[in-house]
Every structure is written in structure tokens, then in C-alpha cells.
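Read through the structure below, which is laid out as C-alpha cells, and then see the notes.
In this view, the complex is presented without one of its protein chains, the others remaining in place.
Showing subunit A:
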Amino acid sequence: MAAAAATAAAKGNGGGGGRAGAGDASGTRKKKGPGPLATAYLVIYNVVMTAGWLVIAVGLVRAYLAKGSYHSLYYSIEKPLKFFQTGALLEVGIVPSSVVLTSFQVMSRVFLIWAVTHSVKEVQSEDSVLLFVIAWTITEIIRYSFYTFSLLNHLPYLIKWARYTLFIVLYPMGVSGELLTIYAALPFVRQAGLYSISLPNKYNFSFDYHAFLILIMISYIPIFPQLYFHMIHQRRKILSHTEEHKKFE
């Protein structure tokens, strides 16, 4: 869902690092964009994020080659992953539209990184972690380079195509990874009573993190199809529109 929401927010009405000024989503060219200073900031932000996720991608490949297996690769990219995914919180302010969708997307990613994977050390060696890390990495590299090129008004069709096509596989992949990871964390959370507080206490409050995680998993059921079909719809709109444009060139 964090994977899907990222792409959905990005594609729907633009989440992520600045698509202001870029003909996007509906294909209408909005002449008014950010000023030159803001544009510079956005370009730098998107370039840095693209680079960051490339670092993670390279880190994964190198670790795989060094270890000779794809198990427990999380440890080799743990720090840049935390850094760049958490850094995406900055996007929430600079996105021109749908603060709700963007913050939802970033929050769910940050939740998975910190409140699940970081907090429950036992799941860090699970293969499901690799599943969502790969999905996120590929998605983000494409998404941030899409924004960079859009801001510079020079978007290669390949990038646009990739952004609106690869999600078909990456989204379910990411969601599977996320769900399996949360599921794997459950017994350890219950055992340790992680982030949970029970009665009696002087603030008359209780919280069961184990139950909360189960609720999160259940919430994927209504949310995932909505986001997925929204992106399919966006894909049809944008890729066919581009085809038409090409016809008239």
C-alpha cells in the first residue's frame, strides 16, 4: 500500500517532488509553474532523491554479489533506506495538490520502515522485506527522475511509460512484501508487548499494538484495490493521450 499510494499520489494529481509546471495527469499544460528559485529547489530535491534511491539499488546489487544470496540484504541498505524514505516527508509541504494523499502515502512508508521493520528486529532477515524494498526502489527511481525531467521540460517517453506501466507489477509486489512483513512481526510484537499499554494505569488508556497491526493489514483490503484501479485509470488516460499527441506531431 505504501508502494501503491506512492504511485497513486504521484500519478493521480501529483504527489512527490514537484510536478508543478509539468503537463501531467490530465495532460493540460498549466503555464503557471513555480518561480525560478522554487523550481531550482524542486529540481535539486528530485535529483537528490533519485540519486539516493539509486544508491539503495546499487547497494542491494553489490550486497547480493558479495553474499552470493538474496537473503538478509536489508542490513546493507538499512541506513540509506531510512534516510531517503524518511526524507520524503519533505514532499508533503511542496506538493501542489492532495496533501491528504501524499501524507498518507509517506506516513505509511515511514510506518513500515520505523514502526515495523526497525522496531521488530526479528523481521529484518525476512525475505518479504526485500520484496517491498525492491518494489519501492524501482518505483522511486522512476518517479523522482520523472519529476526531474518534467521540471526541466524534457521528459523522455520511456520514463513516462515506465512510471505508468511498471506499477502493474511493482504495486502488488510491494503490497505483498509489506503484508508479509507485518504478518511476520506479529508474534514478536505480542510476545514483547511492543508499544502496548494495558490497564490499570493513571491515564486510563490502553493500546494493543498487535491488534493495531492486524487492523492495518485489514485496511489494505479496501484501500489497495481503490489505489490500484485509480492508477490503471490514470494509465489509460495519460498513455493514450500521449499517443494522440504523437499522432499530431
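Heads up, the rule we're going with is that a contact is a pair of C-beta atoms (placed from the backbone, for glycine too) under 8 Å apart; a residue touches a chain by one contact, two chains touch by 3 or more; residues count from 1.
Simple rule for what comes next: contacts and distances are computed from a predicted model.
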| item | value |
| --- | --- |
| Choices "Very-long-chain enoyl-CoA reductase", "Metaxin-2", "Nuclear pore complex protein Nup85" or "ATP synthase F(1) complex subunit delta, mitochondrial" - which one is the UniProt name of the chain not shown | "Very-long-chain enoyl-CoA reductase" |
| Of A:T165, A:Q191 or A:S206, the one touching the omitted chain in the full complex | A:S206 |
| Contact set of subunit A toward the excluded chain (per top definition) | 199-206 |
